[in-house]
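This is the structure I want to talk about, given as structure tokens.
Excluded from the complex is one protein chain; the other protein chains are retained at their positions.
Labels for the chains are A, B and C, by order of writing; each one numbers its residues from 1.
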Amino acid sequence: MSAVTVPDVKRPPHFPEEHYLNNSFSLKSWLTTTDHKRIAWLFFVALTFMFFIGGAAATVMRLELLTPAGDLVSDGSYARLFSTHGIIMVWFFLIPSIPNTFGNFLLPMMIGAKDMAFPRINLLSWYVYMLGAGVLIGALFAGSPDAGWTFYTPLSTQYTDPATIIAAVGVFIVGFSTIMTAINFIVTTHRLRAPGMTWFRLPLFVWSMYAVAILMLLATPVLAITLLMVTVQHWLGIAIFNPAMGGDPLLFQHMFWFYSHPAVYIMLIPAMGVVSELITTFSRKQVFGYEIMVFSMLMISLASFFVWGHHMFVAGESVYSALIFSVMTFIVSVPSAIKIFNWTTTMYKGKISFDAPMLYGVSFIGLFLVGGLTGLILAMTGLDMNLHGTYFVIAHFHYIMVGGAVTAYMGALHYWWPKITGRMYPEMWGRAAAIAIFVGFNATFGPQYLLGVAGMPRRYHTYPPVYQVLNEASTAGAVVLAVGYALPFCYLIWSLRYGKIAPPNPWGATGLEWKTASPPPPHNFEEPVMVTDKPYDYIKYDAEHGEWQGRP
Amino acid sequence: MNAKSDQIKEQFETLEQQKSADRLGMWIFLATETMLFGGLFFAYTASHTLHPHVFSEASHELEWNLEFGNTAVLLTSGFTMALAEIAVSLKRRGLTTLLLLTTIFLGIWFLVVKGVEYVDDFQNGIVPFIAGGYFYTGPSPEIAKLFFNFYFALTGLHAFHMSIGVLLLFIMTTLAWRWRDPDKLTRQMTIVGLYWAFIDVAWMVIYTTLYLLQQ
Amino acid sequence: MKLKIKNPWLQLTAVWLAMLCLFTISVGLAFAPIGVWHSVINLIIAGILVMSIMTFFMHLKDSEGLLRLTAGTGFFWLIILFTLSLADYFSRYSF
Partner (left out) sequence: MSVWIISLLADGVIVQFLPPAATPMAHLVDQLFFWMVGISGVVAMALTAAIGIVMVRYRRGAKRNRKFHINKKRELWVEFTWSLIVFVAFMAFFYAGANLYVKAFSRPAQALRIDVTGKQWMWKFEHPNGAREIDTLHVPVNRVIELEMSSVDVIHDFDVPAFRVKHDVVPGTHMHLWFEPTRVGSYDLYCNQFCGLGHSKMRGQIVVMKQDEYANWLQHQQVPGSPSEQGAELFRAHGCSGCHIGNATVHAPHLAGIYGKTVHLSDGTTKIVDDAYIRDSILFPKRDVVAGYPPIMPSFRGQLSEGEIQLIISYIKAMPHRYKR
């Protein structure tokens, strides 16, 4: 990547004269921007807001579960809390999280493009997201959804608060935002790569965005039509999934999980992309098995469509199908295993430093490992018939989604923060938060595995007293976790003003995004980009720039 | 970048690149549309396996003959649209406008006939979700409702797409009439043409399975 | 036997006429007393019609491989949805 002028490292860090944040200031310039970097900010603000709503709901839930009786909130409120929590966290936070913020910000820069292929559709995607979020929040005021994030029929269509359906409409709308972003990712990756940026020179993060876009495009429409059918069934009172009129409730489950299992990988693959970047950068070593990493991500994209039935092992699907879905589930898990081994091998004989992003990266590996291994236990039909619907499942997916994906998101936030804002975050606070989150997380969800083993069903507002001790432990952990998440919120805002000014490449990393100023100029690069190297060539980097001396 | 013509948007280097990006984008969008229709179709098929007899009896209520002509109309409109694309690429303004108008005409014809069929359906009492619209007397009228719901969902979704298509064609016609920028128009027409043809594809499948298979 | 038709107008017209014929045959056969076979033939003809719309009206004929691949993915993924779930429907109460 030699044709890019390397910014002078010797000069003390300074802000570039003009960058994407200061070329205009008005509110209008933000709301009508087509700059992918600014759109990333728009998403970032909205997503943070939604995450806090979802997190607040979780906190109230945890407090309610302190005692066996339902003494803090009523049964109806509890149902609303976990439904809201699930819906917001899945569709309004985690699915768009990494793609719409970091993907938007970085994908064009990483491939040496000036912008996305369809910048206006990119902006539209944000407006559609906001519309969906608006409808959802409207639903919260109109009575709140209370059928869980899974909208199982006939409960959602005939037996709950009509606001459930409004929430479904919100999710339906936000699906189009996902689709638009995904179209942009794929077309941009195909058509806008800089000269010399061949497919196998793409950073793994770009590959992860590509793989996840495939998933989004093929899965989301099925969710859209499913929710549409639920809505129509509710409003017109017609039968589609209604057993009383010949419909089949399991049909809904098939269609929902045909989307939602791929959706869990939609949440995971971007995290894998991020972690791949973190691990190589802070090990200063080429990723081990780059091609295999790419193929395993693409394999996950394809194969994750074959396994949805593992959510229905005891729901009444045929035993034969259950077995097929179980075996497919195991097959899809192989690529995940490969990735874990490859990350470990990448670190081997590296030159490892422990900056906050790396701490997040490593805790991702550990927590995803635990979540994945318990996923295997659930994928065993004979064990799922015991564990299905218990807190074991809750713990499984929080380990992957919170311990894995959200942790990777935090890692990405710290890693690219200097690039995005031009300022460094305070390192000591960064590490403290990473550790607080890790500890708090395990304290929250570790006990839930035991609760599941003990048989406590999920979505229980009151529970038999035998489960109280473990629930108390979990709630205590949740408090630590909440503090852990509140910390970055505070010090990152602080750093916007008082943080040290960041050099263009604080981590001595190799990606194209580090070859331009921090924050980047409006069109990303001052000069045309030309790529000549394989990715992550740290040997060459060190030869050219001298060894990296740690963060400035 | 000064040599770049103003036809090319900022993020692209060449016109060819931009064109191919647009087309790829459209095709990807159509793939998602396939999944959208396909999902509904799947729901229909699955319900069909549960009540095959009721479904095939109920499908006899549909007016295959009306839609037979209609399908031919739709195929023809796809044809005229494809011709319009050629015409615009040959820079023949009048012909383009004429072909576009023909396409619109055929599209609206299709929608009108569809509307006529809906009215007939109402009179024949196979509209389960309107008060007074349902007095079907075939086997298991309660379950047959399921079939009619799917019928309206599928054709309704299709008609919705048609209407958007007609709207787009109107815009294209205006642009063709003004003839400001034939090159740009050629590119836009390719995109709209893809969408219009996709509507044909969806209809072929709907007609075959809903109307023909059970006869 | 590669027929080279240079004139796109002619080519499209030929395709259109052929499609109309095929379609009429399909509808005709739907009423022929040939048992379930008519369903099979109907479906095959529908497939052919869909393919020809995509090849000619949607220009896949002279598009690069990527676009053809994209066009195919939607259908391929639907096949996944159909086969795996219908497998459940057809074997549900047999255990």
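Following the convention adopted for this analysis, a contact is a pair of C-beta atoms (placed from the backbone, for glycine too) under 8 Å apart; a residue touches a chain by one contact, two chains touch by 3 or more.
Predicted model only: the values in this text are computed from it and were never measured.
From the set A:Leu236, A:Ala454, A:Ala486 or A:Met530, the residue in touch with the chain omitted from the display is A:Ala454, counting the whole complex.
Checked against the full complex, the one of A:Gly138, A:Gly389 or A:Pro426 touching the unshown chain is A:Gly389.
Checked against the full complex, the one of A:Ala142, A:Leu236, A:Leu298 or A:Leu376 touching the unshown chain is A:Leu376.
Against the chain not shown here, chain A presents residues 70, 74-76, 79, 146-148, 152, 154-155, 158-160, 243-244, 247-250, 283, 285, 288-289, 292, 313-316, 319, 322-323, 326-327, 330-331, 333-334, 337-338, 340-342, 344-345, 347-354, 362, 365-366, 369-370, 373-374, 376-377, 379-386, 388-390, 450-451, 453-455, 457-464, 470, 550.
Just so we're on the same page, only the chains that are shown with their structure count from here on.
Chain pairs B-C and A-C differ in how many C-beta pairs are in contact, and the one with more is B-C. Per-chain Cα centroids separate chain A from chain B by 36 Å. Distance between chain B and chain C, defined via averaged C-alpha coordinates, is recorded as 16 Å.
Inter-chain spacing, taken between the CA centroids of chain A and chain C, is 38 Å.
In chain B, the residues that touch at least two other chains are 20, 24, 28, 31-33, 35, 38-39, 42, 46, 50.
With touch defined as above, residues shared between interfaces to two or more other chains in chain A number as follows: 190, 218, 222, 254.
Interface of chain B with chain C (complex): residues 20, 23-24, 27-28, 30-35, 38-39, 41-42, 45-46, 49-50, 64, 68, 71-72, 75-76, 78-79, 81-83, 86, 190, 193-194, 197-198, 200-201, 204-205, 207-209, 212-213, 215.
Chain A contributes residues 108, 113-119, 179, 182-184, 186-187, 190-192, 217-222, 224-226, 229, 232, 236-240, 245-248, 251, 254-255, 523 to its touches with chain B in the complex.
Contacts from chain C toward chain A in the complex involve residues 66, 73-74, 77, 80-81, 84-85, 87-88, 91-95.
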